[in-house]
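Let's turn to chain A:
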Amino acid sequence: MTLWLMAGLLFTPLAWAVLTLMVDFRKGRLVTWLGMAVQVLVSLGLWAAVASDGGFLYLLGGWQAPLGIELRVDGLAVTFVLLTALVAAACGWHASIYLDPGKPWHRYFWPLFWFLWAGLNAVWLGGDLFNLYVGLELISLAAVGLVALGGQADALRAAIRYLMAALLGSLAYLLGVALIYGQFGTLSLAGVTELMNSGDAQSGQTFPLVLMLLGLALKTALFPMHGWLPPAHGIAKSPVSALLSALVVKASFYIAARLWLDLGGELGGFALAQLIGVLGSLAIIWGSWLAFRQTKLKQVVAYSSVAQIGYLFLLFPLTWGVTEAISLQAQQGITLQVISHALAKAAMFLAAGNLIMSVGSNRVDALAGVSRFLPFSLFSFGLAGVSLMGLPPTGGFAAKWLLLQASLASGQWWWLAVLLAGGLLSAAYVFRVYRASFIESTDTDQFYHPSRSLEVIPMILALMSLGLGLVAEPVLSVMSLPFEGGGQ
Partner candidate 1 sequence: MTLFSAPFVLLSVMLPLASMVLSCRTEWQRGYRYCLPLLPLPALLLGVAVEPGWWLELPGLLIGGLWGADDLRRAFLVLTAMLWLIGGVFAIGYLKDHHLRRFCVFWSLTLAGNLGLIISLDIASFYSFFALMTFAGYGLVVHEGTDEANRAGRVYLGMAVVGEMAILSGLLMAAQLAGSGLLANLPAAIAGADRQWLIMLLLLAGFGVKAGLPLLHFWLPLAHPVAPTPASAVLSGAMIKAGLLGWLVTLPFGEVSLPGWGNALVILGAVGSLGGALLGVRQQRPKAVLAYSSISQMGLMTLMVGAALANADYAGPLFAVMALYVLHHGLAKGSLFLSTAMALPTSRGGQWLLWLLIALPGLSLAGLPFTSGAASKLAMKELLKPDSFGFAMAPYLPTLMSAGAVATMLLVWRFLWVQRAVAGVGSNPAFMWLGWGLATASSLILFWWLPWPEAVPEKAWLSAMVYEAWSLFWPMLLATVIAALAWRSVKQR
Partner candidate 2 sequence: MTPSLLYAFAGVALCGIGLFGFLRLQHLLRKLMAFNLIGSGVFLVMVGLAQRNGQPDPVPQALVLTGIVVAIAATALAVVLIRRYYHLSGQTTLAEPAAKSARPKARSVNREGAPE
């Protein structure tokens, strides 16, 4: 059963990418709907299988590492696979209605979309460093292509900037991989860990790790390397922005986190961990502040991504040199943050897209007084904002709670201030948007209500993000499932 599931999971995106490449937008849309259904069902099935039986290692095509591709199907990975399926399906669905079929270049949306999906799955499941690289590159190239779909000079400028950053990041990562391989002679993360634990290898050097983290941080848009993100996310089509913010940046972070958790204990150090933490904190503060200052709605959301990504990097200090329990708590917190941010940010971008469509302008001021039309999307936007603020009962809150606990337990109380201040700052920019919508006495009396399904999608995502906090326990229990040996 699981074999079929795995096959379906890996095969569908690539196959659909090729399929959709050959047809126009409308046909691609139909084809994609089917593919998305398959993908979501397969992901659900895999998740259920892992949740009941535990994780396993999967050798693609039966070939052994290092030349074969070894996939690590554990609880965390399937959770992200499922998350990807949900968010991507939502964005794809939204895009299929949102995008104008009349523009010829929109037909390329579908293949890019599917390549992106394939790359994401590869990253979540990838077990060795080089395959992760390939996955990353697949994601980056597809993502750049999606950004460029905007078609205007501005979109292209943002896309090229994004591409350059992504390529540089990838290369830094690849150099690190090369150095690691030179040192340990293996590419499997598990193998490297094993070698280090057994003490066979001479104690490793920090440099390759730093190099890889640097590259990944660039791709994740960690402060101060975030410059490429807001233009790219801000200018892309809303479903694309949603995909980028929700999933793409998480892929590189996911790799960084895996590296850190496996190798950081040996190769990292207190100073490095704290440095990354500080950068993350600065990202939270600075990103939120900039988000507060933006005049365009989608820029607000984009800068909010910069800030939210900052939270993720608190993983590094909170897992270095602490007890197992605290580390677990921090990991759980970060995982929840990844998921809830993915859901909330996707909801936010989609809702922002709807709002822009409704009021015919992308400026925050243009929202003045629209709340009297009861825009459904504004409500979704607000709900997603609640999660970003880290207020209960959202997933964002559960994440923040766990991080708070971890920082308290590890004695690193200074992150508390960051976490709390970050919540307040995000409240500032979310409420700025909200506040505008309540202004009366404007001459806005035209309000275009987008179609129902466009409005429902962000609402579903926002509600999921909201509900995540309530069901955090079961979700987390699946995540922490280890994979049992090398079974198929």
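In this section, contacts are C-beta pairs under 8 Å (C-beta built on N, C-alpha and C of every residue); 3 or more make two chains touch, one makes a residue touch a chain; residues count from 1.
A word on the picks: all candidates are chains of the complex that A comes from, given by their letters.
All of these numbers come straight from a predicted model, not from anything done at the bench.
All listed chains 1 or 2 share the complex with chain A, though the touching one is 2. On chain A, the positions that touch candidate 2 within their shared complex are 66-67, 100, 103-104, 130, 133-134, 137, 140-141, 144-145, 148, 150-154, 156-157, 159-161, 163-164, 167-168, 171, 174-175, 177-179, 181-182, 185, 187, 235, 237, 296, 298, 356-357, 360-363.
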